[in-house]
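Let me begin by handing over the structure; questions about it come next.
One protein chain omitted, others in place.
Here the chain labels run A and B in written order, and each chain numbers its own residues starting at 1.
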Amino acid sequence: MTISKLLVANRGEIAARVLRTAKARGLATAVLRHVAEQEGPAHLIADEVVMIDGPTPVAAYLDIPQIVEAAKGIGADAVHPGYGFLSENAGFVAALEKAGVTFVGPTSEVIDLMGDKVRARAFVEERGFPVAPSAIEDDDPASFVERARAVGYPLLIKPSAGGGGKGMRVVREDSTLETEIETARREGERYFGDGRLFVERYIERPRHIEVQVMGDGQGNVVHFWERECSIQRRFQKIIEETPSPALTPEQRDEICETAVGIARAVKYRGAGTVEFIYAQDGAFYFLEMNTRLQVEHPVTEMVTGFDLVAEQLRVAAGDGLSAVQADIPQTGHSIELRICAEDATADFRPAIGNILLLDEPQGEGIRVDSGILDGGKVTTDFDPMLSKLIVHGPDRAQAIARARSAVQSYVILGVTTNTGYLDAILAHPDFASGDVSTGFLAEQSETLTAPGEDVSDLLMAAAALSDERLVSDVMQIPEMYRKMGGWRN
Amino acid sequence: MRRIESQIDTNAADYKANFAAMSERLKEFHARQHAARFERPQRDIDRLARQNKLGVRERLKLLLDPGTPFLEFSTLAACREYDGVVPGAGVVTGIGIVQGREVAIHANDASVKGGAWYPHTVKKVVRLLDVALENRLPVIHICDSAGGFLPLQHGVFPDRYLGGRVFRNQVKLSQANIPQIAVVGGHCTAGGAYVPTLSDYNIIIEGTGAIFLGGPPLVKAATGEEVGVQELGGAVMHTSVSGTGDYRAATEQHAFSLAREIVSQWMRTPKTIIETAAFEEPYYDPKELYGIIPKDRKTQFDMREVLARIVDGSRFHEYQPDYGTTMVCGFAHIWGYKVGILANNGVLFNDSSLKAAHFMQLCNQNRTPLVFFQNITGYMVGREYEERGIAKDGAKMLMAQGGSVVPKFTVIANASYGAGNYGMCGRAWDARTLFMWPQAEIGVMGADQAANTMADVKIRQLQREGKELTEEEIAAIREPVLEKYKRDVEAYTSTSELWDDGILDPADTRNALGMSISASLNAPIDDPHYGIFRL
């Protein structure tokens, strides 16, 4: 099973990133583009661009028959789903299989299993891996409230079908448990069309640590070490790093081996990520497994030197893993910053605009995976993430310093971005000492969005002097009158 | 061009005494000016606020380019009339900058008697429109007037240079392709209705602006029709029904913003080219003028010291420095503009008159505007001078001056007596602008001389009747005449009567001249031509 032509069923920075590796491996490449979508870097890299249409741009990228048709139409023998969209959609995998097109990723069964939080958790727990104390409604709906109470407070209610933090509710007192359950159920129904719930012990000040794994589908699995993704706003990661400053070498080995064990248990194929909640006391619990390439995979690539997309393509082509565990190093420290079009001072409201000037940072240990072009337009059709800035340094302090310098010199003008906010996080002493949890951004929101030095006079001067109409109006005033100023006799 | 070497010792006692005296005069002048501009009875201020109208100064601020000068004319007009209750004659006029262009501004001051037209109001407006015509300056009228002041209608309405002249000048401006905008920020009733309607563009402020030939009370009296201000002549009616109004403005801010936008639509016509140089501030501080102008008006002073504090770099190219020395002639730059300057250093003799006549012809030939600095007591009298033909030499000077085609500007720096006023381009001689310094005097002759002359007539008459008069009796006749005459020749009388375009702080002279010269170059300069010189 060789792959000669790859369709990337995605867009933005990830499409560009996948295409680069595919091209470097000599594959013919194609990428999707919605008819109303701005041209992005991916469209310039791909050999072919397939136009898709749909009621909304996002809907087009979720339109399985249309994309399968596209793949067949251009003679692609493999599809890389990127992340998001159809990357964890078992139906898509099945449709591609039916069409005889290779899906670069795991089997539909594994996707199905891991996509169902409740089943995935049960599966993991049954095999002796750590999971947080919990109660699953489906096990016995009648006793759900009782069992939830038994988990102990604080506890977290989650929709079974959920993800991305939607519909999650923390309960600290028994008196509110039942009303919160009802609220969570309504939210689950609204967001996911599925009101089933489960509860688990809520970990105070948890950290989010995940492990990159890669399997050949035959039961061979290696890990590419961990990533820490505790810097989250509204349950969305925005800064990720590896190694995690929280782990001792022993804990690191333990958590990575646990992840490998879980992946091995499902004979995992391709790239996956096992996510854990890490408690302040050092305990960690399985959270979920993402059966795809993660947004933050580049930090792993920076410290290991492996190209994870190349590994995915190898496995998909049946060539197996390129390395054994001992060959996978963890060198130096890497940090990724997600550059998003959003206003950190206004509750991360997505921003739109035209990119009037784009100048990406360059230099040693700096990588930019970008989904935008100078002159492009940022709309709310898609996710607000514009690009990722990834840095590598010999140690964490130097990586932070490099990340700060790079993000400070990242020029994106025309649309509000979070670069200043990201820099404020990097500058925070708690971040420097590694003393963070997933609640860090919420706890520190005032510090992090505090206005800096008041430079408004300078900004207004710059805005005035670069306003050609204003300057020309002023210069139309004869020089004598300008010199006299507001003289009155 | 050589710098004038000043001989002034700023530490000298007389300099300091002069400085103190002038400072005192200026304090009074500035106080009077401030009062004329801003001090109003509370009820008038309240009325404007009630009517939701801005004051005229606030309106100007909205209209003019920020950070640019405004050359205001005759701020103290009517200061010696109507018991002083019509400051500025109820109207603000001047030259200002809108969208980088020089415009003449005529703005009613509704805080003065509701902006009613007094005789001096009309005189001031007609003068402004004359300035606009002579210099081809677009005019912006800010209309907010109660109409003619009826008790004085004979001084407002019938004569050649009264009310009708305002509208006649508007017609002439339009005919000469000089645009006008009227911003109607109050009522324009009867004749007043023609200011906006004769303007090329007009803007009516909704709610406060209205135009009608007869207001609601007059309509009711005439025809019995009952109609409100807005229906009769409001912004909505005029801009949508009658077409009398062009633009309807929601607010004062909007109205002046519209006016500015209209100005920026106009074609920029190139100005008349004259010789210019890069700007240079005077080398000597203009404030030193205060110490140079003698506190006693009869004390002679060197006009070159005055020029050194007004012209660019204090540089002066003197013409015929050793001939006719009571008449200082020469070239200089003011705000970069090359000008020919005529300044009095004494009475006019035959030689000084001939020198002036010749110099003015040089300037006309060279398209160099003329600036007159008057300190003149007259042409020399006496048998010797008559025999030398002082009258015909004076006539030559008048012929050259009056026949000049270049723009002329006059500063009455000290004395302006008799025919000297004529030779040195007094009011009757079409100076584009004419300003007075606060201590200056204007009259047929000096006060003592005049009082003596008038007293003598009376005394001789009494003597013919056989009356012998004691010294005291003679003084009793002479003193009141002298007092009245002294008051009549004062700058405040002149400016009250609009014989000038305003009193200037001497230190402001340079800017006032710069603006006047610049404005004058909107009009073309004809080729030189003269009448007959009596040789």
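Everything below uses one rule, namely that a residue touches a chain if its C-beta (ideal position, glycine included) is under 8 Å from a C-beta of that chain, and two chains touch if they have at least 3 such contacts.
Following the convention adopted for this analysis, contacts and distances are computed from a predicted model.
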Name under which UniProt lists the unshown chain, selected from "Lipoyl-binding domain-containing protein", "ABC-type multidrug transport system, ATPase component", "Fumarylacetoacetase-like C-terminal domain-containing protein" or "Phenylacetate-CoA oxygenase subunit PaaB": "Lipoyl-binding domain-containing protein"
Touch with the omitted chain, as defined above, among B:52, B:253, B:299 or B:461: B:253
Listed residues A:419, A:438 or A:489, member touching the removed chain: A:419
Chain not shown, touching residues in chain A: 345, 353-354, 356-357, 359, 404, 407-409, 411-414, 416-417, 419-420, 423, 451-452, 455-471, 473-475, 477, 479, 482-483, 485
Chain B residues that touch the omitted chain in the full complex: 65-67, 206, 247-251, 253-254, 257-258, 260-261, 279
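Everything below uses one rule, namely that only the chains that are shown with their structure count from here on.
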Centre-to-centre distance between chain B and chain A (centres being mean Cα positions), rounded to whole Å: 76
Residue numbers on chain B that touch chain A, as the complex places them: 65-72, 75, 97, 99-100, 279, 335-336, 502, 504-505, 508, 511-512, 514-515, 518
Residue ranges of chain A in contact with chain B within the complex: 473, 476-489
